[in-house]
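Every protein chain except one is present and positioned as in the full complex.
Right after this comes chain A.
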Amino acid sequence: MNQSFGQLIREARKDKGFSQRELAKLIGLDFTYLSKLENDRADYPPKEDVIRSLAQHLDLNEEELIFLAGRIPQRDEDFIKQNYKGMPALFRRMQENPDFAKRVFREATQPENEEKQG
C-alpha cells in the first residue's frame, strides 16, 4: 500500500534518528505542526521550500514529496498554466483509464529510468 505524506516523512525521520523537535528545528517549523503533518492532520500542506528542506534532511526525492503533499512544484505549475486548456481532459482521461495513465507514466519516466540504469 502507498504511504501517505505523513507516514513517509515520519518513517524517514525515525530512520534518520531525529526527534520531532530536532527535525522541526532544522527545518524552521513548529514541532506541533510537524507532528500534525506526520499524522496527516495538518490543516494545510507545507510550502514548497519547506517540503524541499524536509526532503533534503530526510534523503527523500524532493519532487515526489511535493506531489505527495498535494502540491505542484512551481516549475510544473507554470507548465500547467501554459497548457491549462488540455489539463482537465488529460487528468480526467487518466483517472477514467488506468491503462492510459500507466502508459503516460511509463513513457514519462522512461528517460529517467534509462539514465539511472545507464
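Definition applied: a contact is a pair of C-beta atoms (placed from the backbone, for glycine too) under 8 Å apart; a residue touches a chain by one contact, two chains touch by 3 or more; residues count from 1.
In the analysis below, contacts and distances are computed from a predicted model.
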item	value
Name under which UniProt lists the unshown chain, selected from "Formate dehydrogenase", "Copper-exporting P-type ATPase", "ImmA/IrrE family metallo-endopeptidase" or "NADH-quinone oxidoreductase subunit NuoE"	"ImmA/IrrE family metallo-endopeptidase"
For chain A, the residues touching the chain missing from this view	10, 14, 17, 19-21, 31-32, 35-36, 38-39, 41
